[in-house]
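Before any comments, here is the structure.
Of the protein chains in this complex, one is absent; all others appear in place.
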Amino acid sequence: MFSCKTSPEVGGMGHSVKRKEDARFLHGKGNYTDDVKLPGMLHMVMVRSPYAYAKILSIDKEKALAIDGVLAVITGEDLAQYNLHWMPTLLSDSQMVLPTDTVMHQSQEVCAVIATDRYVAVDGAEAVDVQYEPMQAIVNPFKALDENAPLLRPDKEGQKDNHIYHWERGDKAKTDAAIAAADVVVKERIHLPRIHVASIETCGVVASYDKDTEKMLIYLTSQAPHAIRTILALVAGHVGLSEEKIRIIAPDIGGGFGGKVPVYPGYVVAIAASFLIGKPVKWIEDRSENLVNGFARDYHMDCELAATKDGKIQAFKVSTLADHGYTDSSANPSKYPTGMFSICTGSYDYEHAFAELDAVYTNKAPGGVAYRCSFRVTEAVHAIERMVDKLAAEIKMDPAEIRFKNFIKKEQFPYASPLGWSYDSGDYKATLEKAMEMVGYDDYKKEQAEKRAQGKLMGIGICTFTEVVGAGPSKDFDILGIAMFDSAEIRVHPTGKALARFGTKSQGQGHETTYAQILAEELGIPYTDIEIDEGDTDTAPYGLGTYASRSTPTAGAAAAIAARKLRDKGKKIAAHLLEVSEDDIEWEVGKYFVKGAPEKSKTIQDVAFAAYTNFPQGMEPGFEATHYYDPPNLTFPNGAYICVVEVDEETGAIDVKRFVAIDDCGNIINPMIVEGQVHGGLTQGIAPAMYEGIVYDDEGNVLNGTLMDYLVPTAVESPHWETGHTITPSPHHPLGAKGVAESPTVGAPPAIANAIIDALYPLGIKHLDIPITPDKVWDAIRKAKAEA
Amino acid sequence: MAKHKVTMTINGASVSAEVDSRLLLVHFIRENLDMTGTHIGCDTSSCGACTILIDGKSVKSCTYLAVRADGANITTIEGIAADGTNHPLQKAFHDQHGLHCGFCTPGMIMRSIELLETNPNPTEEEIRWGISGNLCRCTGYNNIVKSVQQAAQEMSKEKEATV
Partner (left out) sequence: MIPANFNYHKATSIQEAIALSQELGEEAKYMSGGHSLLPMMKLRFATPEHIIDISKIEGLSYIKEDGDILKIGALTTQSEMEHNSLIKENYPIMGDAIWLTADPSVRNCGTIGGNIAHGDAANDQPALMLAMRATIIAEGADGKKTIPIDEFFHGFYMTALEPGDILTEIQIPKAKKGNGGAYHKVERKVGDYATAGVAVHVEIDDDGVCQEIGIGLTNVSAVPMRLERGEEVLRGKKITEDLIEQVGQIASEDCEPESDLRGSEAYKRSIVNTITKRMLNKALERAKQ
């Protein structure tokens, strides 16, 4: 276990110190994008398409412009004059800012109304008269490649059909051969449907262009302000918005979860409008706009898992069809079109694996936006964890036993996975054992046997996942060419207090506290004496932002190394002050002392003061350090989750009785915050497992575009989570930390699905796709009984 | 469209204004009064980020016309504790890590105030049902429940002390 090196007052790693950022939120003084109010600010509202696929015949602005207070209606034609009507996605596909002739999904932005008041802008949007010629939309991705399917993206040069890309990894021939030769092969088509992060704050922007200074100030709900600034400069440099003139401030963010990584068309239109009009323009999505404009998941995965008859896994193969909507807006590293999907071999040791994926266009909103998950890890983990359970059931082996039998062993790390990853560390056996002990696994097994004898449906589900986070090493990981490092800049003031700035951006993760704790650990300056600043591209060092659980693995590491640079400099100053050689100086948290004479010491605060007042001749004054951290590898957090459910056979209702989550995220900076992140991630895990999923009709209309029908769990649906930890430090991270906030979102859905299927297994039900809703359970039971 | 003169008490101060019929109370508070602690999350009275107290009762201010609040006594997150002090719920949310991004927090606290008013010693289940009109996407609710429990204890101690 981890033992704290610092006192609670200093508050270094391992202390559950209370959060420094809380006060403003508790008093209603947070500053979110919609709270920003600038003099003369105008409001923008989007007109959106009622059709999934249609030609735009005409856009009549007249009635809208006649409304008092409506100043402009901006169309794709208007933007086309400046060549701003299209923009690149992060994966080098292209997305319309506003259409000039065709709309590609229901609710796509058609034009924008600018008015003096939010209410008037809504009236203006109602008054714009758009004439459409609807066309037959492609909604089913399996039909996108039909010969007679319309070509959805004729705008793309060389695009002959609706296929976007093929990707594969692993040895197909050997995997096929292993599967052909295996005693047991289980197969399943698994679909993870479209879901939306639905952060309680929607997305929005306030853009303010000053024609005199030519500066564009942008308040933006962005998890990655620096990268977005660069993208804007690339997109709009030709009209004069060059990077040094763009200042993006990501103020307080009301939840991100990946939904605030992309550049949405509304941002660009608001920025363009401010640029053209010369006044601040605010655009805030309403909830329906938020819910229907960009999605996570939507992978259809054909899985095959092969094993010996006594349950030793030999090979895994998965062929996936990915529905990307009308453009590939995946927020993935550019060399990883499928993100980290190749983590799909899981926590198990076997030789052969092959994964392939074909991505297609359909008439849906852009897909590939994250949902609290590191680039497709959720899809990968769901596939392997469902299949391992299916295999266990097939050979009548306990799902815990089959996992123990196949786990990568502690001593095998670093472990080279069959699809090319180098897992850094883990003790999977210990993690699962702890979960089983905490839940009382054996007792539940007995109870289940008794309940089954009475005809009752009770299930126990396990998931033992391995995540891959912290992108990433520059040799492999970049977004639009920008390497995925992250940064920290520390300034220790003469009085020994500090300001530290980062290239990341918290959306609730508590960076103002945890980064201060890392610096407290490394420097011994109390965390309360350290201010943390992020999100302003004019002041913060460049970084790729906060998503994919990368803040601690990258910026957290940068903080530690920058602090160590300071410590090295401090050592020279301490030697100077104590009048000994640098070699005679030793460090313990917060102070330098003379070897063998600990009474002769200087605190870090003394040294900081001296750095400005009494530094050695020839030394550069000041006490500041910056580090850009390029990680040598990714980190691989893991966990063992166990879920116990009961199912009401008559109504299909599912009661989650227990849920135990044991996470191993390496060394822990703040246990309170880590536990809080796990709780939150678990609720965002039960959400897609049992409640959430965007539903389309055959015409491509979203049927559940409000929070009345898109079922975000309340405190009642959310179980009382039980959590715990094992700690296996990352060997390559300076703090031994790994990142945690997405693990529960990745691990919970298969644990829940496995529990429900386990409950239903006696009836002959072997798989259900998530979300597993009562009506789906009821239907499956009815069908199973009819077949029996 | 005719304007309507309204007068109401907000956080102890009397406020008068001319408002349009359709002005939503949440916008009146945020835009006209510049108190931005009350948030908008869903527009359909599903999420509770806009929860305030009207005459002591929790109300979703996105689904309430400003003009109907004429004569009402309104409390928002900005008005539950004097500057520099904390309401027991504010303290408890801090102590128990009952907030992450903070966006749902004001509404969650305003709802919890009435919950503890009507039920000073709620069970975990009663708390969960009691805040079921307030969505949180970050915390998984465990620590919100603990926050409300802590505040309940502290408030009943305070009450005992004053009796």
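Each chain carries a letter (A and B) given by its place in the written order, and its residues are counted from 1.
As a working rule, a contact is a pair of C-beta atoms (placed from the backbone, for glycine too) under 8 Å apart; a residue touches a chain by one contact, two chains touch by 3 or more.
Keep in mind it's a predicted model, so treat the numbers as computed, not measured.
*Asks:* Touched by the hidden chain, which of the shown chains?
*Replies:* Computed over the complete complex, the missing chain touches A, B.
*Asks:* In the full complex, which of A:714, A:730 or A:745 touches the chain missing from this view?
*Replies:* A:714
*Asks:* Which of these, B:7, B:21 or B:121, touches the one chain of the complex that we don't see?
*Replies:* In the complete complex, the chain left out is touched by residue B:21.
*Asks:* Among the options B:9, B:44, B:73 or B:153, which residue touches the chain absent from this view?
*Replies:* For the chain that is not drawn, the touching residue is B:44.
*Asks:* Which listed residue, A:212, A:411, A:599 or A:650, touches the chain dropped from view?
*Replies:* Only one of A:212, A:411, A:599 or A:650 touches the chain omitted from view, namely A:650.
*Asks:* If the hidden chain were put back, which of A:118, A:156 or A:191 would touch it?
*Replies:* Touching the chain that is not displayed is residue A:118.
*Asks:* Go through chain B and note every residue touching the omitted chain.
*Replies:* On the side of chain B, residues 1-2, 4, 20-22, 24, 43-46, 48, 51, 57-60, 63-65, 67-68, 70, 111, 114-115, 118, 129-130, 132-134 touch the unshown chain.
*Asks:* Can you list, in ascending order, the chain A residues touching the missing chain?
*Replies:* 118-119, 122-123, 126, 286-288, 650-653, 691, 695, 703-704, 708-709, 711, 713-714, 716-717, 773-775, 778-779, 782
Everything that follows uses one rule, which is that only the chains that are shown with their structure count from here on.
*Asks:* Based only on mean CA positions, could you tell me how far chain A sits from chain B in angstrom?
*Replies:* That pair's centroid distance is 30 Å.
*Asks:* State the interface residues of chain A toward chain B in the complex, per the touch definition above.
*Replies:* 18-19, 21-32, 34-35, 37, 118-119, 197-202, 252-257, 286-288, 507-510, 672-673, 675-684, 706-708, 712, 714-716, 718, 720-721
*Asks:* Sort out for me which residues of chain B touch chain A in the complex.
*Replies:* 20, 22-23, 27, 30-31, 34-44, 46-47, 49, 76-78, 81, 86, 90, 93-95, 97, 99-106, 109, 124, 127-129, 131-145
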